[in-house]
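Sharing a structure here in structure tokens format.
Missing here: one protein chain of the complex. Every other protein chain is in place.
For chain A:
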Amino acid sequence: MVLSKNCASLLGRYFRNTLIPKTLSASYTSSQVHADVKLEWTQNLNFTGSSSLLIPSYRVLNQQGQIIKESEDPKLSDSVLEKMYKNMTLLNVIDKILYESQRQGRISFYMTNFGEEATHIGSAAALNEDDVVFGQYRETGVLLWRGFTLSELMDQCYGNCDDQGKGRQMPVHYGSKRLNFVTISSPLATQLPQAAGAAYALKGKNKIVICYFGEGAASEGDAHAAFNFAATLGCPVIFFCRNNGYAISTPSKEQYKGDGIAGRGPGYGINTLRVDGNDIFAVYNATKMAKEYAITENKPVLIEALTYRVGHHSTSDDSTKYRSVEEVQHWTATENPVNRLRLYLENKDLWNEDMEKQWHTESRKDILTAFDAAEKKSKPHWSELFNDVYQEIPDHIRKQMEEMQQHIEQYKDQYPIKAYSP
């Protein structure tokens, strides 16, 4: 039945186009079958190769923290600049403390964000809070910018009674309905087609979706599906690629050939930008322009931010096995996105060594306070074990829950009930 229906519509098109030429408008050309771009004919056979079109990388700040071209200065207010810098450095301290706490066995897993701070903060600052975020797993800075509190963050890593995820996810799998940040999901690249779908649903609602992913995730088939559907369905989504040089141990140059991830955009008919991901203003300007375009045109944008994963992939990885110390040092010293913004702020007299020391002490204190509190909090109530597998608890699960209730009531002195939230 499906086949015959398709055949009918195909035949219909065939008849309209070929047998009744009189009904065609005069502007019709045969190239319109293949794309909405103008087709040109040639009599020369030449390959279009991987180097035929190289997309340049947009940069605003140089490594000394100076604006290269005045017209590109986003001219952000002093308070926004200070918030940017504070968020970046706060993220660094959080990472140091939680990474160490994993090494001490206090949490089971952690992923640091070192080196990629500008991609998080620069892009988050260019969006509104009601724009929806689909993250991969290394976008903690986006949450900080939106106001995810230190307690919310620590509670998630500890999976305690105040964790909005009810302790069901591994650490760093944050999510916040309040902040329009969709909960991180472990399987790679699934967020890409989901983001296109969410953007499709948000069309005309004056907001967009931003979807973060790595250059490794872009190799998954899901990435192709996402790009093609977003383009053909006209979805207001920013595909934001953090090309950080490594997918666990696989270096970018083994992940793909051709002009990176940005090089794929034009092939899908997606407007594309490539930026220096360690330049917070370049990321900010690109994301801002992408958002304006996506929302007015109802079309996707692809941004490739070139950055570097300074830390290991996760606490399950040891990157010294596959890259040199010199390489990491180069990116930490020369290309450091946090230092670059700091130099800019110091040039403008908005920051100095005393403020740095004071902020470091203050942020460390706040983080440790939230950390200690999270560690002491009780576990989620035991009955949460039965919730949320289905929206309405089915009878067989309800029965189990009631049995457990009676059992615990009867043997309450045998169980560490105090460890669980009342």
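Quick notes on this one:
In this text, contacts are C-beta pairs under 8 Å (C-beta built on N, C-alpha and C of every residue); 3 or more make two chains touch, one makes a residue touch a chain; residues count from 1.
Just so we're on the same page, contacts and distances are computed from a predicted model.
From the set "Vacuolar ATP synthase subunit", "Large ribosomal subunit protein bL20m", "Pyruvate dehydrogenase E1 component subunit beta" or "WD40 repeat-like protein", the protein name that UniProt assigns to the chain left out of the figure is "Pyruvate dehydrogenase E1 component subunit beta".
Considering the full assembly, A:248 is the residue among A:76, A:97, A:233 or A:248 that touches the omitted chain.
Residue A:168 is the one among A:103, A:168 or A:330 that touches the chain missing from this view. Across A:147, A:221 or A:267, the residue that sits in touch with the chain not pictured is A:221. When the missing chain is restored to the complex, the residue among A:51, A:104 or A:186 that touches it is A:186. Checked against the full complex, the candidates A:233, A:385 or A:408 give a single residue touching the omitted chain, namely A:385.
Although one chain is not displayed, its contacts with chain A can still be listed: residues 108-109, 159, 167-170, 173, 185-189, 216-217, 219-222, 247-250, 254-256, 321-322, 379, 385, 389.
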